[in-house]
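A protein chain is absent from this complex, but the other protein chains hold their places.
Up next, chain A:
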Amino acid sequence: MHNFDFVKPSSVAEAVAALANEDALPLSGGQTLIPSMKARLNAPETLVSLTGIDELKGVCVDGGSLVIGAATTHATVAAEAASHFPGLAALAGQIGDPAVRNRGTLGGSLANNDPSACYPAAALGTGATVVTNTREIAADDYFQGMFTTALEEGEIITSVRFPIAEKSAYAKFLQPASRFALTGVFVAKYASGVRVAVTGASENGVFRWAEAEAALSQDFSADAIADLKCSPDEMISDLHGTPEYRAHLVGVMTRRAVAAAR
């Protein structure tokens, strides 16, 4: 790891100012950035910690939504969202391992947008709103391909608003080594319809499976999509699975999520 300066502001405004330096990077839980720095793949001059900013933390219900501060850890979400939004809490509770869950944050995960991360599926699957220091971004506009988002340089996610579903669940099939999602599917049922978001499978990052959404909006049951097949086009091919296998898993995991939804 190369040397770097470290600042830990206590307000969003101070953090934004610190990030004006073009070689500065925001640091939240550090579960991706720190390993990449240790491997010398990333060498920021300054790390701006976001974990000392109280306004970025916490879980609260606001109307029909659950609002989660961007610097809230997965472990906190797993614990505090459980009674309000069990599907979302369960997703947070199966990210990584206890060490990851006690360091990693919602905002960090969404800003990184790893194609195999869990939180992007929850954000897209609920039609969440990503709130930043400057604006609000709908999840459908936010995710723009693997490791790519709508965030501007220096823009900080402050919180995320998740519309609370009538029923929801996340079904994750583990990549055997990393235990990221080889394929993970978040299913959420709303009065307005059903949303299905898939992570881990596509070369384009998290995506919505429109055909399944249509079928499930008609009939929210695993049987409704029993014969539905997801296309393997543009699916990831690697040591752990072919595009065909991932496409197959999308179907299996979607049905399991529907069956488990509560």
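Throughout what follows, contacts are C-beta pairs under 8 Å (C-beta built on N, C-alpha and C of every residue); 3 or more make two chains touch, one makes a residue touch a chain; residues count from 1.
Throughout what follows, contacts and distances are computed from a predicted model.
Student: Any idea which of "Branched-chain amino acid transport system permease protein", "Energy-coupling factor transporter transmembrane protein EcfT", "Xanthine dehydrogenase family protein molybdopterin-binding subunit" or "Heme exporter protein C" UniProt assigns to the chain that's been left out?
Tutor: So, among "Branched-chain amino acid transport system permease protein", "Energy-coupling factor transporter transmembrane protein EcfT", "Xanthine dehydrogenase family protein molybdopterin-binding subunit" or "Heme exporter protein C", the name matching the hidden chain's UniProt entry is "Xanthine dehydrogenase family protein molybdopterin-binding subunit".
Student: For the chain that's not shown, point to the residue among A:142, A:173 or A:207 touching it.
Tutor: A:173
Student: Go through chain A and note every residue touching the omitted chain.
Tutor: 1-2, 39-40, 173, 176-178, 182, 238-242, 244-245, 248-249, 252
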